[in-house]
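Here the complex is missing one protein chain, while the rest keep their positions.
Showing subunit A:
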């Protein structure tokens, strides 16, 4: 057993361990000499999921409440660049705003309403549509065949913005 090789092996192992400790935390602050050797794990923005009011509520709190206010009450925390406010989203008449039209305006935008489809997935737009619908008294009741998640009252009570 040559002690020289043992030492070399040990060195290599130590170096490997150091590198692998970096790899595990690709997002942590890495010393510059190694940074470009780490293949960054893309930060997943969302897991593929079934569109739900709950996901819609979370997305709404992050991206919509600034302009449309909590639960779309029209009392946003941010004034539009023109000095006006974004409309309320809790009084959309079913005849004027079928789900498909709500989804369309969220995805494509309208005036100062952002075109969220350029960054959100169709699933996320779907969730937001469900959530916006849940803020309104829909004249056509939600069909009984849908999942229990779609009962807006049960979700709304727990929501806090």
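Keep in mind that, in the parts below, a residue touches a chain if its C-beta (ideal position, glycine included) is under 8 Å from a C-beta of that chain, and two chains touch if they have at least 3 such contacts; residues count from 1.
The rule is short, and it goes like this: contacts and distances are computed from a predicted model.
Undergrad: Absent chain per UniProt: "2-oxoglutarate ferredoxin oxidoreductase subunit alpha", "Metallophosphoesterase", "Electron transfer flavoprotein subunit beta" or "Branched-chain amino acid ABC transporter permease"?
TA: This omitted chain is identified in its UniProt record as "Metallophosphoesterase".
Undergrad: In the complete assembly, which of A:66, A:91 or A:137 touches the absent chain?
TA: Checking each option in A:66, A:91 or A:137, the one touching the absent chain turns out to be A:66.
Undergrad: Sort through A:50, A:93 or A:112 and give me the one touching the missing partner chain.
TA: Once the missing chain is taken into account, the touching residue is A:112.
Undergrad: Residues of subunit A in contact with the chain that isn't shown?
TA: 25-33, 35-36, 38-43, 45, 61-63, 65-67, 76-84, 109, 111-112, 114-116, 118-120
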